[in-house]
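All protein chains but one are shown in place.
Take a look at subunit A:
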Amino acid sequence: MTANEPSTRRAASGEGDAVVMRGVSKWYGDFRVLTDIDLNVRRGERVVICGPSGSGKSTLIRCINRLEEHQQGEIIVDGVELTRDLRSIDRVRREVGMVFQQFNLFPHLTVLENCVLAPMRVRGASRRAAEEQAQALLARVRIPEQAGKYPGQLSGGQQQRVAIARALCMNPRIMLFDEPTSALDPEMVKEVLDVMVELAGDGMTMLCVTHEMGFARRIADRVIFMDGGQIIEQAEPETFFTAPKHARTRAFLSQVLGDQ
């Protein structure tokens, strides 16, 4: 965090926090998807969000980069409050990377072009600088040799690693992951998780929706359990997995851990 950031609205409290959500609610029509969400994520913190299908996990993290609009409460990301103001949205999206379940690579662009697009257009980087950085990040996700290929020519695991590299190319301060391994064949899950573990080790602020409980146990600073649009329980992974307080958490855990 550089000290000479242009004057932005800072939250009164939680100055140093990467993400602050206070009393956030969201409706789809009459259906309340999120109810009074309070959540602070410190810089460098790794948060794993889990919960049954339809509990609002995706909606929650998509509110953080304004892919979804919240109707109540406030969300402050990297010191910028998300409002209708397009400039606040642009600023936040620049600093927040996102990885989707379905990869969402741009199929008409090569891997390298996928990676340099946003740095060049949004950050105004030169092609050379952007390509150098992209190559370095592709090497970091262990697919430097695929730079010239099109996404359709890669395996699912490779595509997801490209998607991670593409997000990292913007030098985000916060990374959001929405079930990054759910669309992958089992043998490819590990290669993606390995990359994410490495990223966590580098001190990236991460919010990750996942059902990979082994991964959560390994890298999370905090595990959040959601159900019915609410945060039911949150704790350090040790406590969360060994001594869950709520009955619903226990039911959920027995289900997902039983599957493994």
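The rule is short, and it goes like this: a contact is a pair of C-beta atoms (placed from the backbone, for glycine too) under 8 Å apart; a residue touches a chain by one contact, two chains touch by 3 or more; residues count from 1.
Assume contacts and distances are computed from a predicted model.
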item	value
Absent chain [UniProt protein name; select from "Amino acid ABC transporter permease", "Dibenzothiophene desulfurase", "MacB-like periplasmic core domain containing protein" or "Xanthine dehydrogenase molybdenum binding subunit apoprotein"]	"Amino acid ABC transporter permease"
Options A:L39, A:I75 or A:L105, residue touching the unrepresented chain	A:L105
Chain not shown: contacting residue from A:Q153, A:S182 or A:S254	A:Q153
Hidden partner interface residues of subunit A, rising order	65, 67, 90, 93-94, 96-98, 100, 102, 104-108, 117-118, 121-122, 149-153, 163, 166-167, 170
